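For this view, one protein chain was removed and the others were kept in their places.
Now for subunit A:
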Amino acid sequence: MKKEVVIKVKDLHKKYNGELEAVKGISFEVYKNEVFGLLGPNGAGKTTTVEMMESLRSISNGEISILGFDVRTNIKELKERIGVQLQSSAFFEELTVCETLDLFASFYKYQKDLAEIIDDFDLQEKKNTLVKKLSGGQRQRLSIGVAMVNDPEVIFLDEPTTGLDPQARRHTWEIIKKLKQRGKTVILTTHYMEEAEVLCDRVAIMDEGKIITLDTPQKLIENLLKSGFKKERVRQLADLEDVFLNLTGKSLRE
């Protein structure tokens, strides 16, 4: 079965000030309704890549098309149909949760029912709370919620669990799984390999501006094992995080 391609990146380059080349010719495709992980150490070029896809940064060379729109020329139509979650600080501290959602929704032609988003992201109790009074997890949920106000088909999530405690992290994972169930396509960047393994259908690993590998997490692990790799310490059936969650419970602490 041929999968429907939603995002097409072809020979993408990014040069800053004509000197530093942050992205050195990468190509990949993202299929409809998959969670696509973009991994790599700091400075690998993944944020630059994502920002070019979100049309927040100019493209030095190459092509990106999302949902059939060219990122360079159809910016306006494209922005109506994608959702972008940035770091959780990117909000107006003096507005309430409800006001924030309402404000961002007003920027779009099509707006999703905000009550539904508030329900989906467990923000019911906090809807009249100022953003500056939210906990890290609540902010993160709000920031994903705000990316959903236009009911986008493609959602970009930028390190959505950085700085969260294990409970809040698991909770965010559930939200991302829910997005997939609803037929959304998700582009995810993360530093946590465990997270990528749990959530992503396919991952691309970037280093020094290039994609060095791209496949399903299972396939990548198999390939590594086939090459004769052996972990120094065999993984136990539980790890410290399991101990932590087992002792403190899975419910959210806020």
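A few points about this structure:
Criterion: a contact is a pair of C-beta atoms (placed from the backbone, for glycine too) under 8 Å apart; a residue touches a chain by one contact, two chains touch by 3 or more; residues count from 1.
Please note the rule applied: contacts and distances are computed from a predicted model.
Its UniProt record calls the unshown chain "Transport permease protein", which is the correct pick from "Transport permease protein", "ABC transporter ATP-binding protein", "Acyl carrier protein" or "Spore germination protein KA".
Contact with the undisplayed chain is limited, among A:E21, A:E63, A:D102 or A:E208, to A:D102. Of the listed residues A:E80, A:D201 or A:D215, the one in contact with the hidden chain in the full complex is A:E80.
Within the complete assembly, residues 16-17, 54-58, 76, 79-80, 82, 84, 86-87, 89-95, 99, 102-104, 106-109, 130, 146 of subunit A touch the chain that is not shown.
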